[in-house]
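Encoded as structure tokens, the structure appears first; notes follow it.
Left out: one protein chain. Kept in place: all the others.
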């Protein structure tokens, strides 16, 4: 039932939280975000080996845990709380859902087991230079080459594109925008890391110059795959934002209790107290929104398109404000 | 020089403030706003006789004071502060500027002296049912009838239209939107007072059924007249809003100093103190905006179209927030 | 036998099959409901309830809502008076008042706020002086909802001004129909009159009507305020979807309306407003979408942004309520999300106004039949400041959330320890002052 969490849910979240407290403290996040690679392969391997996290929503028949959007949301909330630097969102959300939604069983069998066990880092390359996810204006082209295809064009804003072993590329084929599997080490593929504002989540620009590729799903099928994938992915992102916002609130409240000015804790001043109260309002509301959307996804509700967008929009603004207020309360650390 | 007020300016404002404190206290405003007429003819006559206010920007040759937009702004600020219920804005701003901008000397000679001495209440009827001031979509039509015209159509949102002796109506003539003078008691004219949210400023809907009218200015000239009139009128309105907002701030601060809760004045709580500080920021900024725009108008600066709109937009929001915060601080009186 | 979700549902279903009849009068139905304990399954068994925990009570409500059965009259009687009396009153008071509320014999009002005591309720000045077996009440209350129809009032009055402000207050159940009580309606900006001022001139209340201890009224008041906060705002969503009506003045009508008629009328109201309340539009975007479409602004990007912003706020508020409810139903306690509805409802009222204003454009200047949505936009405009003030202002809510939920330290308040006599309250000029400010 909606908003009713099972013991398994709670264990998932608690276990992951413990793992991340240990493996992804602030200092480690700062260290990793300053590297070009952007994540620690050892931690990633442990996330896979100990917790099976990369395969969380991968069906069991492909070696995953077969969990649903609610479990994913809970996991993402914990990762957002820890600002985990890892290719989880690209691999385990974007690429995983894209493969599943493509309906291509052969591709699923080929790629998902490696993704689930953490040995294949994967991503979805939709946007080009304008950053739009809409498949309509895609300029990257696919041309037939024997049994396969060759891709030419540019992709940008590709999450973890600089390290991905598998890149699912949206390109125009004869029948319209289609999804293709490209190896990270494919010939003709040049990858350039982009300088990102959020250094904990790396992005890359790709140049494709006759890159060999395999069709995933059917020609002309990418629009539907991308739409359905994003619908679920933004819920995961919203949950991640809830985790981050909650951490901001926790930090603010903790600091406001111990920081003394004018002979009293700053949290006793209404200016700070009310800011914290408003943060709580927004963080809890964001959580309700993300969870509701996750349940709508789990239940395959008709509301999903609406509520997933609402959750994403609300959680983004709540996280932004929580981060800004957290800075203000800490006063410039 | 910009923002430099003369002794005359200060005397104008101080004199008007004293007059309004006497003639337009809260109780009187409440009384008048509940009447259909919406103003006190005796006070209006005194405003004209003692202070020459209706003719403030009417050139001296038409019996006015020949003042400019800066004096008008100062006067409007005082009227806004007192929430004066009177047909000033319709007569002395909208209709006066429209007549002056029409370039029609005969009309100016015919109407302005009476408007300046307060015996003619005048207004400008631009918008129709959709409330837009744009002259492009005007549906009211003017047809030739001997030397004059007959008007057919509907006008709405006509300020003080229910009591005006002279209504300047925008209507489509052969050469395009044109301005026409219509007597308040003309045959074929039906006026219906509208129920307004702001009860201190009355509006009316007009139905024109073959109403005799005289062309003011040239056929096809209304677009320019209306644009230039509004450019000045919104500055007067902005100044009026500054006065109202300042009054809200004054009331808030005064109350916050004397209202005791939890053994201390509520103004000592940051929640209230900071609200008042933000109000001050906005009220003073609104004042700077309104004054700057008034000076741009006075100097006939090229900036005028831009800054008059900026002043109007900023002052509207500042006034709204000041009023809302004033209610919050008073807590529901 | 221990109750379970399914045992409760079955019991309720069986009782409904036997007792629910659209052709009986609302009066008879409410009596059956009260006497069976199903009217408030969460109340104690000996006081018209069934002693069920909230999650099981919710199971029962679901059964009643399945057949649209009306519950006891909504209002302060069920929401505040009876729970306060059950928790703090003597058995005599419980006998006198609990069932009476459920069957709609008594309507109640709350006599707490004063011109000088709004946010700082403990600064109240209305006096109750002992006179044998009675107290004599003098003073003034304000912002009394439903003061005109009320049969009884929950009165806070000062009984010892030499004690610090929180410690000299006594809580009474006062009969409103007596010569010393004068109820005068207040007219709001909207032109409506939902509140009253209440003046006491030697009004009388028996000492037996004290709820709790003499001079111990503050603790009792806090329990009432707790019930109030749960009732306003998002609410838990637990209870009868449809409420009956009552109060001494509506007794006859209650007997002349059948349950079936009443349900039908309620459904008709709900259809016309998209809600079963006629009071406030709340956060519904439906009328605004209609307005935007009517005015040809359905494609305006700003109008759309504002509408979605409103829809998101009010959806999120509902989801907060659902989440709190799910925790309760799962046998847990509602968390922080339960304290947020009040603050959120202020934001929703403001956003409704902002959205309406963008959509209505120039039409926003008009009210009454000339105004958009036949005046409802203007009414909402004028009503919008209300939610951030009544029932504890936004500022007080933020204090409460900051202190009680987040555990932030309170401000020092020296006025807590001063004898009340030495304390300055209000503006000390009772004629012109304004109550209920927001600090």
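In order of appearance the chains are A, B and C, and numbering begins at 1 in each one.
Here is the rule we use: a contact is a pair of C-beta atoms (placed from the backbone, for glycine too) under 8 Å apart; a residue touches a chain by one contact, two chains touch by 3 or more.
Every value quoted in this text rests on a predicted model; they were computed, and no experiment measured them.
Where chain C meets the omitted chain, the residues involved are 301-302, 305, 412, 414.
Across the interface with the omitted chain, chain B contributes residues 1-5, 253, 256-257, 264-265, 267-270, 272-274, 276-278, 280-281, 284-289, 291-292, 307, 310, 313-314. For chain A, the list of residues touching the undisplayed chain reads 127, 130-132, 157, 194-198, 203, 205, 255, 258-264, 266, 269, 271-272, 324, 327-333.
Keep in mind that, in the parts below, only the chains that are shown with their structure count from here on.
Centre-to-centre, using mean CA coordinates, chain A is 43 Å away from chain C.
If each chain is reduced to the centroid of its CA atoms, chain A and chain B end up 55 Å from each other. Contact with two or more other chains is made by residues 395, 398 of chain C. For chain A, the set of residues touching two or more other chains reads 269-270, 274.
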